[in-house]
Structures are given as C-alpha cells and as structure tokens.
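Missing here: one protein chain of the complex. Every other protein chain is in place.
Moving on, here comes subunit A:
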Amino acid sequence: MTTTHPGGDSAVVLAGITKRFPGVVANRDVHLTVRRGEVHALCGENGAGKSTLMKILYGMQQPDEGTIEVHGEQVRFRSPADAIAAGIGMVHQHFMLADNLTVLENVVLGAEHLHGIGGRARRRIAELGRQTGFGIDPDAVVEQLGVADRQRVEILKVLYRGARIVILDEPTAVLVPQEVEELFVSVRSMREQGYTFLFISHKLDEVRSIADSITVIRRGTTVGTADPRTVSNRQLAEMMVGSELPSPETRESTVTDRPVLELRSLSLRSADGLRDLLHDVDLVVRAGEIVGIAGVEGNGQTELVEAVMGMRRITSGQVLLSGRDLTRAGTLARREAGIGYVPEDRHRHGLLLTQPLWANRVLGYQTRRPVARRGGWLDIDGARRDTERIVREFDVRTPGIEVAAAALSGGNQQKLIIGRELSGDPAVLVASHPTRGVDVGAQALIWEQIKDARAAGLAVLLVSADLDELIGLSDTIKVMLRGRLVADADPRTVTPEELGAAMTGAGAHERGDTGNDERGHGAAEGGER
C-alpha cells in the first residue's frame, strides 16, 4: 500500500474519462480528484453516469479515453481484481452475499489466500471490526442479519481485501434514518484512520452532512465541485440539472369526486409471518387525480404496488376499482378491469427482452383488442399496427418494431411501456418510478403523457423516489413509512426538504397531530429491530 509520498495528497485522479456504449455516451470528459483521507461525494441525478464512472474506477468497465491515477501512479484496470490489488474496493447497492454462510465465511470467500480460513482470518476480522466500530458476530449466519448489518459485512469484505479507497454506491438507499446515522459515524471514524471514501448519492442532505467535498456529474460529464459547508441544496440541485430548471407542472386541478381505485385497510404480512409489510393502508384515487406515494425505498411501496396488481396476496383488506371488488381477482383480471401498470423494474417486470417490440405490446394485453381476438387468438397485425402507433406517439427511438426490446436504450424501453400501459384505455395507472434511469428527454415526454392522461380523467397512483417528480405531478401526496401511510402533504406548498423529513419520520407535514402520532409508532418499531 502506497502511503504518503508520490502524487501529493490525491488518492484518485480521473482525467478526461470517456466511455461510449452503442448509441449512448455514458461518460464524457470526466475529471474527478479525490484527496487522500476524505469523504468525496459524487452527486448526480439518476442516469447521469455515476454508476458507469464507478464501474470504470473499479475495473468493471474500461474507459475509451482518459486516464486513472491512484496514489499518483497511472493505472489500467482490466478487472475488479486489478482495482482491489491497487487498494480500491466497492460496496454495491445490491448486496452480494451468500445468505446461508456466516459473516466470517462471507468475508473470507474468494480471499482465502490472504489470511487463510481459520484463526488468522478470524483475528483479522475482529481487528477490522474494532477499527470500524462494527459489532458483528463473525459466526452469525447472514440470512439472519438485517439490512444495515449486511451492509457492514459488505464493507468488511472490502476492507479485508486491503482496500484503502472505498466506493459506496448509494449506500443509504436501503437504510432507515437511524441506520444512516450509524453508517455515517463509522465512515467518519474510518476517515480519521486514513481511509478514503467515494460516496455516490443523489440525496443532498446526506451528501452535505457526510462529505468533505462534492463533485457533481450531469448528463455524463462532471460539471463542477462544491464545498458542502457553503453550498445549499438548491444550488446543488441546480448544478445537477443544469439550467433546465424544475417546473414540472403548471397546475390546474382535474380532480373529480369519482373514486376509481380504493384500497381499504390493506395489510400484508411477510412470508415468515413476523413483520407487517403493509399495515392498514387506506387510499382513494379519484378520476383525474394523481396520488403520489413518498417514502424511503423499502418502506412498503413495492409491496403496495404488487398488492394492487394482484401479484401478492394480501393478508386482509379490499381492493376496489370503480366500486367493483377486485380483492380476489388475479393480475390479468385486474388489468382487464382497467388497471395499467408501469413496474419499477422494467427488465424484470415490464419487458420480454429478447422478443420484438410488437410482442412486448401484447404482454399484459393478450386477451384484449387490438392485439388479440376472441377465442384465444392473437391479432399479430393489430399488435404490429398498434406498436407502430406507440413508437410514433411516444417518440420511441427505434429502427423498427421487429428489433428486440433489449436493443433499445432505457428511456426508449420506458416510453414503450408507458405507451403500452396507456393504450388499454385504463381507468387507473399504477406507475412505479416511471422515469427512473431514463434521460431527461424521455422524462419530460413521460411526464407530459401522464399529465395528458390525467386531464382526460385517468386516476394515477404514482410511487417515486424523485421528490420533485412527486411534488410536480401529484395532486395529493401520501407519505409511507414502515408499511403505513403516516402523513399527507399538499404538493402546492410542500418542499422536497419537508417531504424528506416526513419520509424519515422526523416530522410530518400538515395534519400535524396525526403525523406526530404515527411518527411515534415508527420510532417504536425502529427500536425493535
């Protein structure tokens, strides 16, 4: 491990990094300097190119142009193994642990050559545990650990392999506020011991609280650095989006008094029967209304959406569509009854990736015109024609409708899905993160289409982690915390900061009294974990 001398005090210097993918430039002329022993935040909106840049630094991708210096020496990483050898470790957003092994086994797995698998390894892990302040039992089985502890195991894995520069990819996305604070305590104490952190996030408050310096990346390129002590959230946000400033909505209420989607005390227990994933959720979405669900990820939004779609069996409660009870109906029956669905993960739930676009038009609509006829027959010509229409009206950039869905860029895939889900003349659209990971052009178009459909009387249930999207589009915002709707917010008056605070249970907006009550519940449950 290089220590102090060459290359001054910079741990990592990226200069002129450019990375092209077919049809897309993911990174363009990126410059990033990380000083040794600091926490350096990399900020940017979804799809700005943060992840690609980190994959380049971690050796998972090779840059087309540009240089990487680590501790003053120019390096070329052909694989993560090279990066690890140079002292760089990455903690991924999605954990990569073997659930059925113990903490010790997970940490040692693949790094047996360092300290063996016996006593020496155990001592090294104990030592790292002391240094970082992680009190994890090395013999605990990973499947019994909570999310925060799993993340600690991931960090231990990286440190065990000798990393002095640690990349944390959106580490707080999966954590609840108390856990975030604990993570920050550990990060700060490790910084004192000389570790360098690259912290990827788009949560501005967190970034300002943990980082020593901030680099902002926008549309694939670095647009500047900021000092977290002096910069405001507003300024950071402006750097992240450029001059195209946020005014997602010219508001003009189209809300009617006709309830379309009604959820009555919806509850859902986890498979092991120990936790309530959803608890007594009551919700009404009216025609022409967009109801936004705000919440830190993992607080039951996914479960709520899947319960509405009939993909998860609820434990108790009712789902009604225009007064019709759909509680016992399957997913297809719900779709036929008029629920459109934009899933949060378009690859897993939205598309048949190897099938042509027109076959993807059929998915979810295999019983309805214009893609199907009576008696279980498909109408291939109808599907092709209607796909052409979607490509035209929703500006899906594709050479044709015969290409496989996998060949399109994320934004175009998403436009295809939105087009499909708005074609069946739905009564309600359930949209989960509809613009996640798409470029700004596609985002604007998707917003426009959703607003138009709302004006035409569509009811929309919108789940999003993008607070500006929520505030801009919604007529009503509900805050979800630990499987409950804990507060309401009025999008005309609420700020992202206030909403963010409500999401963490730190203080509910409006409806003050009940909000505070519910926060009490949340905190109590937090204590149990």
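Rule of thumb we're sticking to: a contact is a pair of C-beta atoms (placed from the backbone, for glycine too) under 8 Å apart; a residue touches a chain by one contact, two chains touch by 3 or more; residues count from 1.
Here is the rule we go by: contacts and distances are computed from a predicted model.
Look at the chain that isn't drawn here: its UniProt entry, checked against "Nucleoside ABC transporter membrane protein", "Thiolase", "Multicomponent K+:H+ antiporter subunit E" or "Tryptophan-associated transmembrane protein (Trp_oprn_chp)", names it "Nucleoside ABC transporter membrane protein". The residue from A:H202, A:R454 or A:K478 that touches the chain not shown here is A:H202.
Contact between subunit A and the unshown chain involves residues 20-26, 28, 43-49, 177, 202-206, 219-220, 233, 236-237, 240-241, 244-248, 296, 309, 311, 330-336, 341, 343, 348-356, 359, 362-364, 366-367, 372, 376-378, 380, 397-399, 402-404, 406-412, 438-445, 447, 465-468, 472, 495-497, 499-501, 503-504.
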